[in-house]
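Only one protein chain is missing; all other protein chains are in place.
Now for chain A:
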């Protein structure tokens, strides 16, 4: 039976070890094992560490708010900080980021205010930040659709002879979507300056990767499209930063697209409405908790003498400050005007929409008489 995953495991070629620059124990790997990539400078790594700690504090805080019922939903990226932060750190100011619903900490790291990130999860509007200012597209919900937008934007940049590069974040499940295939192919054919960063967190809600695909790694697929692919330890921020930055540079200098797979793990549930105990073992989760990307870099930085108690205290204080800001913004009531529902659908007003808007306005005013009058206004001519 072809649907049986076991039946093909006999012929499957085992995946190679992912590329890493700092191993699980916090030691730099030998140069011969670094795939030609150089360990980033200590100052860079310290900056990445700081961003990861702050991002995790935000993620934990928002998950707590969701459990308290104060947010409609929040897809956590706990455990995926190395991928998220390395991606954003690799962006030049002019570059565009195309994130998914799980990538809120990438938005945070690129400078979006917590209140603007949470606007959609609070249910204020479908999305709530200044996209052109931050150069971040709305967080995509339909899987892999944003990858095509990234390819289009990158192609437009190329047509205009700009040096803007697009980076899109995808999950492992999204690579099964047709839009992912089309995006990879269009990017390679058009040599678009775009980088695809697939965070392989090993689950599409409950479905493990071996039920998504039969090849060794997602990165292997790159060869089929005619672009380079890298299989990277997604919990090693040093490797992620080195590989993503190199891919961004290559795209910027006319070298075309790159597919990068970061092997990581989704520590939290898919969202607050998911129950992961139904499809994975606690022991597996614990295994990956012990491969924590922040602890790994911390060991390295401490050993290098770069992370002193003073620096650590400063980072923790910044993270706590952000948590406070995040909690505080929840008590601010966003101005929500129901009549705005009609405002942005079209650039030019439509008569039929104006009529419906008037009906809602009358309902809101609680003026039953006006409501009745308005709903029959369109039938006025009928009473001949």
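Throughout what follows, a residue touches a chain if its C-beta (ideal position, glycine included) is under 8 Å from a C-beta of that chain, and two chains touch if they have at least 3 such contacts; residues count from 1.
The rule is simple: contacts and distances are computed from a predicted model.
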Name of the absent chain as recorded in UniProt (options "Malonyl-S-ACP:biotin-protein carboxyltransferase MADC", "Alpha-ketoacid dehydrogenase subunit beta", "ABC transporter permease" or "histidine kinase"): "Alpha-ketoacid dehydrogenase subunit beta"
Which residue, A:45, A:154, A:167 or A:269, contacts the hidden chain when the whole complex is considered? A:154
Contact residue for the chain not shown (choose from A:138, A:208, A:224 or A:255): A:138
Among the options A:34, A:73 or A:185, the absent chain makes contact with A:185
Among A:91, A:166, A:297 or A:358, which residue is in touch with the absent chain? A:166
Touching the hidden chain in the full complex, which residues of chain A are there? Just list them. 96, 125-127, 130-132, 137-138, 142, 145, 147-157, 159-160, 164, 166, 178-179, 182-183, 185-186, 189, 340, 343-352, 378-379, 381-384
